[in-house]
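Reviewing the structure listed below.
Every protein chain of the complex appears in place save one, which is left out.
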Amino acid sequence: MADVNIAQPKPELTKEKQLDQFLGQMSVPLFFAFLCLLGIIAANLNPRFLINEILTRLGRNSFLVLSLIIPILAGLGLNFGIVIGAMAGQTALIIITHLQIGGLPGLLLAFLISIPFSVLFGWLTGLILNRAKGREMVTSFIMGFFANGLYQLVFLVLIGTLIPLKNPVLVLSSGIGLRNSIDLIAINKALDHAVFGPVKLGPYNIPLFTLLVIALLCVVISFLMKTRLGQRMRAVGQDMNIAEVSGINVNKTRIIAIIISTVLAAWGQLIFLQNIGTFNTYNSHEQVGMFSIAALLIGGATIRRATIWNALVGVLLFHTLFVVSPLAGQRLLGIPQVGEYFRSFLAYGIIAVALALHAWQGKKK
Amino acid sequence: MPESYVLELKGITKNYFGTTVLKGISLSVKAGEIHALVGENGAGKSTLMNLIFGMPVIHETGGFEGDIFIDGQKVNITSPRQAMELGIGMVHQEFMLLPGFTVTENIKLNRELSKANLVSKTFGSSFETLDYPAMQNDTSLAMKKLGLSIDETSLVAGLPVGYMQFVEIAREIDKKNVRLLVFDEPTAVLTESEAEYLITAMRLLAAQGIAILFITHRLDEVMACSDMITILRDGEMVTSISRSNASLERIAELMVGRKLERAQLPPRAVEPHDQDLILELNNLQVQMPGEQVRNLNLKVRRGEILGIGGLAGQGKIGIANGVMGLYPASGEVYKDQNQIKLNDSKDALQSGMAFVSEDRRGVGLLVDESIALNIVLTSIEAQQKFLRPAVLPGVRLIDKKSVRSYTLKMIKDLDIRCTGPNQPVRRLSGGNQQKVCLARAFTLKPEVLWISEPTRGIDVGAKQLVLDLLVQMNREYGMTIIMTSSELTELRRICDRIALVYKGRVAGILRPDASDLEFGLVMAGKKTAKEVG
Partner (left out) sequence: METKVLTAKDYLNKEAIRAFFVGFGLPRLIISGFLLILFILAFIMKMDLTILLSDSLVRIGMNGLLVLAMLPTLVTGVGLNFGLPIGFICGLVGGVISMELNLVGFRGLFSAILFSLPLAVITGYLYAALLERVRGQEMMVGTYLGFSVVAGMCIFWLMAPFKNPVMIFAIGGKGLRYTLTLFQHFGKVLNNLLAFSLMGVVIPTGLLLFFAFFCLLAHLFFRTRTGLAMIATGANPLYASSSGINIRAMRYTSIILSNVLAAIGAIVYAQSYGFLQLYTAPLYAAFPAVAAALIGGATLKKATVSQIIVGTILFQTLLTIALPVTQTALRGADISEIARMIISNGMILYALTRAERR
């Protein structure tokens, strides 16, 4: 029977090629690491301050950045729609603030309340993205703005007119619309200090419980990708047509991916805000998508490939830059704004470059 | 013994929007039998396959008549999934493989083996973890059945094309209960040695009791491996014969065989002849995916209607597309001894050639624009017609008045059924759209007209009209016409000579009244015909 044995050629990569591939994937994070190093030297920051700042930001932002991974693997690209998840999280926060439930129970309740909202929003997002196959990113991007309009309509106009809410702490003095900023002192650092209390390691504040939650999320994501559902998502991400022919329900799989991402984004926003301790009702969510996406890309992810490590390294590098660039600008040129503008230039620029490279490579194929 | 048939079709008839594409097809396949299905393009092979595989396109277009039996049981196959459950496997012409997945992952796609865990017990089987060792085990078993060894963990992206075909097959035979495998032109993308391996593997599978339905153009492969041969022609079953009773010549003849209905064409004052050539193609190569032209030589006589025929994928479609600059081409093209720049549509148009594409809606038309604009735009761009001076010197605008009167004339001359020159062409019927395409080409007043698949997708009445129009243009204006078509009948009806293309080259040029056998053999690459006068 084995008379037709065909010897298989060796498609194995040589060591050189492996190294090339590794360097190719690492070039972006390496470049930004170099930039960070320059910034740190130029800014001449107190290392203790810098490390503390970065630890805080790692706890604050990682969850949000991790929420981007699954849609990428399912072929939906960068989910600019996590802004919508953030809105769901904030809605839950407004509710618990109104109910005056604070501390860890309050925060946990917010996690719970955010689920129905984010599942609904994620489902709607998924439905719309399924109608815009091939331009998911621009669609989710615009959806973020659109949802922002609806969010403002609800909380700025409908509160006090259609939605009866009489809470002087929350509502503006005119009786219509929520205040611009809401104090979250009741749940401030509720998660960071949960179970273990404020943890200090030498001079450094460690948001220990939050870091544990992030670690758990990493485990959950890698578990998910090893399940049948994860395999389906990867298949859809590679080729929708082939997945469909193999009997996978492509649209449903894509919607599930978006729902998971939206729920995670809602939770991520809650973690973000409990750390900060106050929130701008109408602005806190706006930059979430852009900053998270920039961080992920700086970590070496592309529009079709992202890992947990990309997310974590990205948060580390992006936020180091975030901290050092204004000071570096101040010290190098005497104008602190230069550093700030340079920072947003980098964030926008990295996204533009990633998008361009993605389209470029797609076209070459 | 009807029970021993794995698949039986009885009286299958299928209509697409009023055209009958399958007429009373009956065929049966035994276990362990390789059954070849041969026929020209449009003979109905792929429709028959879609029908057996329960593709949605069949049901969306009104289903079919006739019965399908699997193992003697009458079945009603409504979806590919159901076909799979019934034990029918399909090896597609294009690969349905994910390049970024390993061989195992592809073979087990959406049929993964998995193990339960705590999460899956609460949230359902979607959360079961994949069992890679078991899946790899299955994969190597399937590979063994094919007599093949491939590293199951290597990515498909790195495999040579031939292997991908085997991965496809392995996926089908890994499905339990698979009884019937359909191969849809599996050797089209393979090299000769890979194709030989494939044939061997097919025999191996048949020996294990799997029935195989093998669709192909390559007659030598049919002769090499099949037990039974069914020939389709124009949606009708010509015959089913066993290989022992068949010969290559016989199959070729049966495949083509048609009554020749060459109407009396109007005579010319001077018949075209070899001393007066209008066009010469030397070593033409065209990179058109699926229709590659390789080193083709062709001489076209002034004033003739030259047909270009051949089976799908052999390159006949590529010639006009290459010469007219739509696909990358190399080689030399001379018109009246002047070399024409290749890969430059403008130069081709300005040298007095025009092209009516086979892809009417893709290339031939601006479907949302008016009939008028569709007809004149190419002339405006390539020949600067229909423009009038504007107030500013040097600026010329479209001359709406002359465009309108010209379009009205074309509508009348070509009998385009429409509401007027401003109607968007999307709303026209296929035949009328084709007339707009012709009008677009005629407006260029070409000396040479390339036209591909002039009657594809249009109804019978319009077909005759289009062909008559071509003859009229040829006879009245001496327009040289090079007509590419999959329908040999229409080529034989109006052409002076017919060039048959095989593997990207001209295999032979035949008179329209040459015998069916000769056409069949030349098309199948079994014979090269000397040029005829």
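The first chain written gets the first letter, and so on, giving A and B; residue counts start at 1 in each chain.
In the analysis below, a residue touches a chain if its C-beta (ideal position, glycine included) is under 8 Å from a C-beta of that chain, and two chains touch if they have at least 3 such contacts.
Note that the structure is a prediction, hence the values are computed from the model and not measured.
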Contact partner of the left-out chain, one of A:V138, A:V169, A:V195 or A:V219: A:V138
Absent-chain contact - pick from B:A31, B:L190 or B:I398: B:I398
Candidates B:S46, B:N282 or B:Q350 - the one touching the absent chain: B:Q350
Contact partner of the left-out chain, one of B:L155, B:L190 or B:L377: B:L377
Identified contact with the non-displayed chain, of A:L153, A:V169 or A:V195: A:L153
Hidden partner interface residues of subunit B, rising order: 324-326, 344-350, 355, 357, 359, 361-369, 373, 377-378, 380-382, 384, 387, 390, 395-398, 411-412, 415-420, 423, 427
For subunit A, residues in touch with the removed chain: 128, 131-132, 134-135, 137-139, 141-143, 145-146, 148-150, 152-153, 156-157, 161, 174-177, 333, 335, 337-338, 341-342, 344-345, 347-349, 351-352, 355-356, 358-360, 362-363
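Please note the rule applied: only the chains that are shown with their structure count from here on.
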Approximate Å spacing (C-alpha centroids) for the pair subunit A, subunit B: 48
Complex contacts: residues of subunit B adjacent to subunit A: 80-81, 84, 96-101, 105, 109-110, 112, 114, 119-120, 125-130, 144, 146-151, 154-155, 158-160, 163, 197, 200-201, 204
Parts of subunit A lying in touch with subunit B, wherever the complex brings them together: 1-6, 8-9, 11, 223-224, 226-229, 231-232, 234-235, 238-239, 242-243, 245-248
